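Left out: one protein chain. Kept in place: all the others.
Let's turn to chain A:
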Amino acid sequence: MLVSRLSRIGVQTVKQLARGMCTSLCRTGFLQTPYSQCRQPWFELHTDPKAFQGTLFQKHYLFSSTASGSDIGDGSERKEMISVTFVDKDGEEKHIKVPIGMSMLEAAHEHDIELEGACEGSLACSTCHVIVMDVECYNKLEDPTDEENDMLDLAFGLTETSRLGCQVIAKPELDGIRLAIPAATRNFAVDGYVPKPH
């Protein structure tokens, strides 16, 4: 009944689209199934990828394909990796291996770590803010550019060792780096808990 009503006013297409999308994305349990089992990038499955291009399509495309398609753990092509630990707002740790040259934002997304990245790494949002947990490691990073500092100005919960996750690129010296994902500001409650399904 719902469907007939919807189709009458032309909503059907969007629903079909949505359904198609969800089927192909087939994401099963969060953090349970290795994402490699179902990691086709969504844009490839869409009939008209053009309709979903970002303003900077080129950039977005590259970003998405790295984020969803690189072959971590595939023995033959294994690149040099470093160990990185992400510590989330509840203090939970996640240890991952990150290939040299990859940004911490991409690495987080490869591993379903909840780090926002509203501008997809184009240095225009500050949502990928991370805190480098030990100063020694922080000092091994190149100094932030003016542009990164401009965005860090606006990051929530800024600290002395804050950086933007999309600007921290894995290199051998950073092996063992620990990055904290800041909790929201004191003013804003954190959505840490998931209530029982309704």
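Going forward, contacts are C-beta pairs under 8 Å (C-beta built on N, C-alpha and C of every residue); 3 or more make two chains touch, one makes a residue touch a chain; residues count from 1.
The rule is simple: contacts and distances are computed from a predicted model.
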Expected UniProt protein name for the omitted chain (select from "Anaphase-promoting complex subunit 2", "NADPH:adrenodoxin oxidoreductase, mitochondrial", "Ras-related protein-like protein" or "N(6)-L-threonylcarbamoyladenine synthase") would be "NADPH:adrenodoxin oxidoreductase, mitochondrial"
Given A:V98, A:M151 or A:A170, the residue that touches the chain left out of view is A:M151
Checked against the full complex, the residue among A:V87, A:I100 or A:A124 that touches the missing chain is A:A124
Per the touch rule stated above, chain A touches the missing chain via residues 1-2, 5-6, 8-11, 13-15, 17-19, 21-22, 25-30, 35, 42, 48, 50-56, 59-60, 64, 67-68, 108-109, 112-120, 122-127, 146-147, 149-151, 153-154, 156, 158, 184-185, 187-191, 193-198
